[in-house]
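With one protein chain held back, the other chains of the complex are shown just where they sit.
For chain A:
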Amino acid sequence: MELDQTKKDILKEVANIGAGNAATAFSGMIGQEINMTVPKVELVEIQDLPAITGDEEEFIACIMINFSGEISGKILLVVDMENVEKMLKLIFSTDDLPGKEMQHSALNELGNILSGAYLKAINDFTDLELDQSVPAMAYDMAAAVLSSSVIDYSQTEDHILLLETEFITEEEKLELFYFFIPERDSLDFLFQRLVGGSFA
């Protein structure tokens, strides 16, 4: 697959709109200002995916949400374990965290809300109908988690298209990686809709 500058710009705009809305939702959830990096659009070799957030053996949490409808793909939220704890403290507004089950529920809810906000913004912008699945979660070595997250896309593909944004909380400097991964077959449809529509 080749991405020319026009297509890259379109995808960047999609990521910008989606992530902007997700950042607002995130900010509401934890009660802090969120800074968002300029979205990056990258075609990554599958082999390089395990190191995309840094150290391959770092302990991370990853929330995965599949979406489907007129286009399909995945959203991944990735946080290292130190930041997960800080984030949970903000969500629960206390240093005294509840049990593991409540923590898992809260992270799933975070996944639901952030992906919902992202997809809603894309829907408003493109008019594409999108449904999201219930979140699935993994805590483990970054490489083990990230490689497994996209394994269903690797059967015939050697590259993965990532729309990446980082959210950083104003006060605590908490970092959360947000990846939007459209399925290959959905891309043409997305471009068609956007270039053929009012966007171009």
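By our rule, contacts are C-beta pairs under 8 Å (C-beta built on N, C-alpha and C of every residue); 3 or more make two chains touch, one makes a residue touch a chain; residues count from 1.
Basically, contacts and distances are computed from a predicted model.
A.B. asks: Can you pick, from "Formate dehydrogenase subunit alpha", "Probable chemoreceptor glutamine deamidase CheD", "PEP-utilizing protein mobile subunit" or "Tryptophan synthase beta chain", the UniProt name of the chain not shown?
C.D. replies: Options "Formate dehydrogenase subunit alpha", "Probable chemoreceptor glutamine deamidase CheD", "PEP-utilizing protein mobile subunit" or "Tryptophan synthase beta chain" narrow down to "Probable chemoreceptor glutamine deamidase CheD" for the missing chain.
A.B. asks: Using the definition of touch stated at the top, determine which of A:142, A:162 or A:194 touches the missing chain.
C.D. replies: Final answer for the missing-chain contact: A:142.
A.B. asks: Using the touch definition up top, pick the residue from A:6, A:35, A:105 or A:192 that touches the left-out chain.
C.D. replies: Checking each option in A:6, A:35, A:105 or A:192, the one touching the absent chain turns out to be A:105.
A.B. asks: One chain isn't shown here. Among A:9, A:57 or A:188, which residue touches it?
C.D. replies: That would be A:57, which touches the missing chain.
A.B. asks: Quickly run down the residues of chain A that touch the omitted chain.
C.D. replies: Residues 46-47, 49-50, 56-57, 59, 62, 64, 104-105, 108, 134-138, 140-149, 151-152, 154-156, 158 of chain A touch the chain that is not shown.
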